[in-house]
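Data block below; observations after.
What you see is the complex with one protein chain gone and the rest in place.
Order of writing sets the labels: A and B. Residues in every chain begin at 1.
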Amino acid sequence: MTHNEMFELLKQVTGHIYPNEIEMRWSILIVLYPYLTGLVAGAFILASLVEVFNVKEVQPTYRLALLTALSFLLVAPLPLLCHLGRPERAYEVLLTPNLTSAMAMFGFVYAWYLMVVLLLEIWFGYRKDLIVWAKQEKFPMKWIHRVISLFSTDISEEAVRFDHKAVKFITAIGIPSAFLLHGYVGFIFGSVKANPWWSSVLMPIVFLFSAIVSGIAMVLLLYMVIIPMRKEHIDMNCVDRIASFLFYAVIVDFSLELLDFIHRLYESEESIKILSALIINKLFISLVVIQVLLGMLVPLAVLVVIQLFSVEEELRRLLYFVTAILIQVGIFSVRWNVVIGGQMFSKSFLGLTTYKMELLGVEGLATALGLLILPFIILAVLMKIFPPWGAPGQVQEA
Amino acid sequence: MNRRAFLRTLGATIVRAGVFLGLSRAGAVGAAIEGAAPEEKPRYGMAIDIDRCIGCARCMEACKTENNVPQEPFYFRTWVERYVIKTDESLTVQNVGMEKYQIAEPINEWDILRSFFVPKLCNQCDHPPCTQVCPVGATFSTEEGVILIDSTRCIGCGYCIQACPYGARYLRPDTKTADKCTFCYHRITKGLLPACVEVCPTQARVFGELNTSASPLTRFKRMEMIHVLKPHLNTEPKVFYANLDGLVR
Partner (left out) sequence: MKSSLPKFPEQIGRLAIVAVLLFAALSWIWLVLPPSLKERSLQREAATEREQAKDLKYAGATICGACHVPEYNTKKTGYHRSLSCETCHGPARAHTHNPAKVKPEIPQSRNFCPLCHAYDPSRPLGFPQINPVAHNPMKPCVTCHNPHDPKPPQTPQSCAACHQSIMRAKAVSPHALLECTTCHVAPEEHRVDPLSTQVSKPSSREFCGQCHSKDSKIPGPPKIDLASHHEKYLCWQCHYPHMPTVYR
């Protein structure tokens, strides 16, 4: 932000803020990061339903969920790098992490989750197929698959059984790892006692469940978009089952957020005045309208209706589609309200300020949109290398 | 000796060696503490008497000059706030020197019930949330109890700025690293006073050693009722206020 912009911002301050608070340090990129890792965790939880909880109906989305998780995971560090004041020093988090800092966990949790959980699970899950496909492919795909499978050749029943067991085992480890990957972000906020909007025991839990909601909804959305693009038939059993899990997750998430709200109002601590002013003056649209109404209540109502009454297939598909999109917008606004909202009021509890999002620039809207689109591009590439349904080349031409 | 006995002996030897090494390292450290004891460094604190501050902002200017803080009104290592409590019990707070940049309603002098100035700076907490959250450990406490920032290692993530309850930290626009008041560490380690204390015309700021019988700070703590900012957050600040109104945040 230029100094001219900051002078303008000063004029929009209401009440009193500490002079250093005029510059909001955590921008839309820090809103994006928990959104992305939330999708990773949520997509992985959906995949784990198949492997660990034996929910056979959602099998068609299993590989898609893993690839989705990987796409978003690969992009996740980018908003952090873009936001750092000195990104060239980012390696220090791995070399000399401060063990009392939740943020220092990032490097290790990320590396663990990427390599030990996600990549390994995808490797074991695809290994046999990669070997089989490579036998019939030409350059370059043949070599890509051979390299990725580490030139493995054993496709005996015993080896495949081992692969399956490995996948189960890794998924079982993966579930708490996914919780850690996204939960620590909630802890980063929840452990800041200086900020009453963030400081809460519920913060990591709310983050986690909103992540599960968004991840499941994202896989549902992708499935319902990609399958028709391939001119194939949507498996409604699968979609209905996913929607029911989404329904349970939305109920839990809604209950948690409602609990937080009621609890704050009831205890009525000193910060309640400025936080109420924050919601009414600065966050009304993003919180009341988008997060709660459009992102939570409307999807909840739709899912309740579908669970209780029989809705015919085409309408159900449309409703699921709309619901999934609303949920994405809603969960993104959850992150927005936490990160940006938490910086819009002064720690003196006496004033409010505004967030002026830049359009261009390393922390601007354009960068954020680019980073939001990038995972889908990566997913398209990954789907070419690791086709989720059938062999490569089985995609029907348009 | 059969295999089992050999293994048992080997295991016991390893355990004993480990204990020995561990104890000797601890012993070495202990010897270092007792033997060549390094000179104990003084611990510093600051005291502020609200009844003396006239809000002249000499301290703000001196600090910016001494520490090369950018001149724009968005970066302060120390600043002064004006508190105005009116007869209708409403509270208005303004930042001294910033009135021309902000749109504030003018204060009618005859509505004032109480009014005073509050100088603020980094509280050099003994239990600092900022050093706790720095992911790379770039900010740390020295033996004198002063919290410094290693600007060659700070990655500019801004977590410490979020964690400070007092708004004492900011990001330097030139180096993109975090910065804050250091009690003029480069001055106090040479026996000088911090710049803000040096130029205060009414001696509202007092600087000295803690835990010493003959220090301006000890005298202050004996004669005044001491307050700190946000005590409920348990940051254990080392900036002590006398005559601090309960409404000050």
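In this section, contacts are C-beta pairs under 8 Å (C-beta built on N, C-alpha and C of every residue); 3 or more make two chains touch, one makes a residue touch a chain.
Please read these numbers as outputs of a predicted model, since none were measured by experiment.
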Q: From the listed residues A:7, A:162 or A:321, report the one that touches the chain absent from this view.
A: A:162
Q: Among A:152, A:199, A:271 or A:354, choose the residue that contacts the chain missing from this document, as touch is defined above.
A: A:152
Q: Determine and list the chain B residues touching the chain excluded from the picture.
A: 51-58, 62, 65-67, 82-84, 107, 109-110, 112, 115-117, 137, 140, 142, 148-153, 182, 185-187, 189-190, 192-193, 195, 198-203
**Q.** Missing-chain contacts mapped onto chain A
**A.** 95-96, 120, 123-124, 127, 150-154, 158-159, 162-163, 166
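One rule holds in what follows: only the chains that are shown with their structure count from here on.
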Q: Using the touch definition up top, name the residues of chain A that touch chain B in the complex.
A: 3, 6-7, 10-11, 13, 15-23, 25-26, 83-87, 89-90, 92-93, 96-98, 100-104, 106, 188, 191-195, 343, 346-351
Q) Hey, which residues of chain B end up touching chain A in the complex? A) 72-76, 79, 81, 91-95, 98, 101-103, 120, 129, 131-138, 153-159, 161-171, 175-178, 233, 249
